[in-house]
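What follows is a single structure, and I will ask about it in a moment.
Just one protein chain is left out here, and the rest sit where they should.
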Amino acid sequence: MKIEFTHQPGNTAATLQLAQGERCTTESGAMIAMSGGLDIETTTHKRGKGGLLKAAKRLLGGESFFLNHFSARQGAGEVVLGTALAGDMMAYRVDGDALMVQAGSFVACEEGVEIDTSWQGFKNLLSGESLFWLKLSGRGQVVLSAFGAIYPIEVDGEHIVDTGHIVAFQESLDFSLTKAGKSWLHSMLGGEGLVCKFKGRGTVWCQSHNPGSFGLSLRPTLKRRK
Amino acid sequence: MQAQIRGSDAFSYLAVTLEPGESVIAESDAMSSMAADLDLQARMNGGLIAGLLRKYLAGESLFVSVFKNNTPAARSMTLVQPTPGGIRALDLHNDTFYLQPGAYLASTEGIKLGLGFAGFVSWIAGEGLFRTVVSGSGTVWYGAYGALLDKQVDGEYIVDSSHLVAYEPGIKLKLQLAGGLFSSFFGGEGLVTRVTGRGRIVVQTRSLTGLTGWINPKLR
Partner (left out) sequence: MTYKVSVTGYATPNAAAAQAAFAQAFKITPEKAAELLTTLPRTIKVGLDADTAERYCQALAKMGLNAEHSHHDAPAAKAAPSASATVTSAAVPAAKPAAAAPEAAPPPQPRAAAEQPGFQFRIDGAPDFAFLTVQLPANHSIKVEAAAMATMDTSIRMKTKLSGGLGRLVTGESIFVNEFSADTVAGEIGIAPGAPGDLAHVYLKGGEVLFLQNGAFVACDPDVTLETKWQGFTKGFFSGESFFLIRASGTGDLWFNTYGGMIEKEVDGEYVVDTGNIVAFTEGLDYKLEKFGGYKSLFFSGEGFVCRFRGKGRVWVQTRTSGALLAWAEQYRRVGKEA
């Protein structure tokens, strides 16, 4: 499978080129356009892996219950994918390691990738991140999306990322909730409040913008709900 | 200090590297990631009264955050505004620049943040009674929703009220109807700002009210 990104980083679209016989799995609702001859199947799970329980867990991870599978049985074809909000996408090749992905950022993967849901502890209740994260493992390419540009941080020691800015991180990293700087008071007064501290060695991918902050700035002029 | 604006016009963010002893001042909640050993101090901007005025009259926050590198090596951090859009850097050498409410993102130590009365015109136009006045010497970073465009004004020019981001002191604002009474009401333009004088204005290519104006009819 070949992945190509266009319209980066503002409104990225991913074009997946499937050779004959290849197959990919996408988040439901991600398809923008595709060539005429592809076969589509909708299931609650990856073929032959897990089932309703995994789908229910994925729902907790902020993803949808169903997954779409595109296969190029009759000949090569392309699928163009988009995301719900504006922003960039990235590709990552899982190769025996595991990647933790924030709720809603999963877009697509190759057949050899396992999708599971992982409990990240109650700290997420406080931070406003979701309680469950997707855990991608196995072998193959994955496509992830973000609100804003994506930048990687190579952590070796400790690094702080504000809540709402994490897209994905390698499983080798551990994260905890803490304050920015030395003082709780100043972290609160400075509007930072709780932040996530990553420890260990590995990469964390951040999104430049926080969708929650953007939502709040739209709030005053959005039509009221009855 | 090194500062780079990255992420294109769509999602500009500011990547800052602080050398030992250096610091940067940022709007409240602007930090998106940072080295864990940078120090953060919340500071009331210009004292309690000025801070309160800034919060309630200019739509900015009461506190600003000062990030300081007290370690022996360079440390990095990123700053960002709440909305997608462009960010600009402006170098000031003992001069003054006006920012519309909400446009301020960050500045170096030599920059003074003040509050200026923007006149009732600006207030009626929905732009706030006050504006942020940045002065001194150093760099200030500001931004808005949408891409940012420069326009050199010499004489008169009309800007829709929600699209003005910043302007030089040589510019004055006046208010007028977009067209006749009927057009101004039904044409959706309402009041517009007539900028007069000589100087540079910065315009945002999208507005938050334009976005919600597009969203709202589709909401139930």
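Read from first to last, the chains carry the letters A and B; within each, the first residue is number 1.
Methods note: a residue touches a chain if its C-beta (ideal position, glycine included) is under 8 Å from a C-beta of that chain, and two chains touch if they have at least 3 such contacts.
Since the structure is predicted, the reported quantities are computational estimates derived from the model, not experimental observations.
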item	value
Given B:N69, B:S135 or B:S207, the one touching the chain that is not displayed	B:S207
Given A:T25, A:T83 or A:S105, the one touching the chain that is not displayed	A:T83
Hidden-chain contact residue, picked from the options A:S28, A:Q74 or A:S172	A:S28
Missing-chain contacts mapped onto subunit A	2-13, 27-36, 39-42, 64-66, 68, 80, 82-86, 88-91, 149-152, 205, 211, 215-216, 218-219, 222-226
Residues in subunit B touching the chain absent from view	4, 6-10, 15, 84-86, 146-147, 149, 151, 155-160, 163, 178-180, 182-184, 186-189, 192, 194, 203, 205-207, 210-211, 213-215, 217-219
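The criterion applied here is as follows: only the chains that are shown with their structure count from here on.
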item	value
Computed distance of Cα centres, subunit B from subunit A, in Å	31
In the complex with subunit A, residue positions of subunit B that touch it	6-13, 15, 27-42, 61, 63-65, 67, 78, 80, 82-84, 145, 208-209, 211-213, 215-216, 219
Touching residues on subunit A, where the partner in the complex is subunit B	9-11, 86-88, 148-149, 151, 153, 157-162, 165, 180-183, 185-193, 195, 197, 206, 208-210, 213-214, 216-218, 221-223
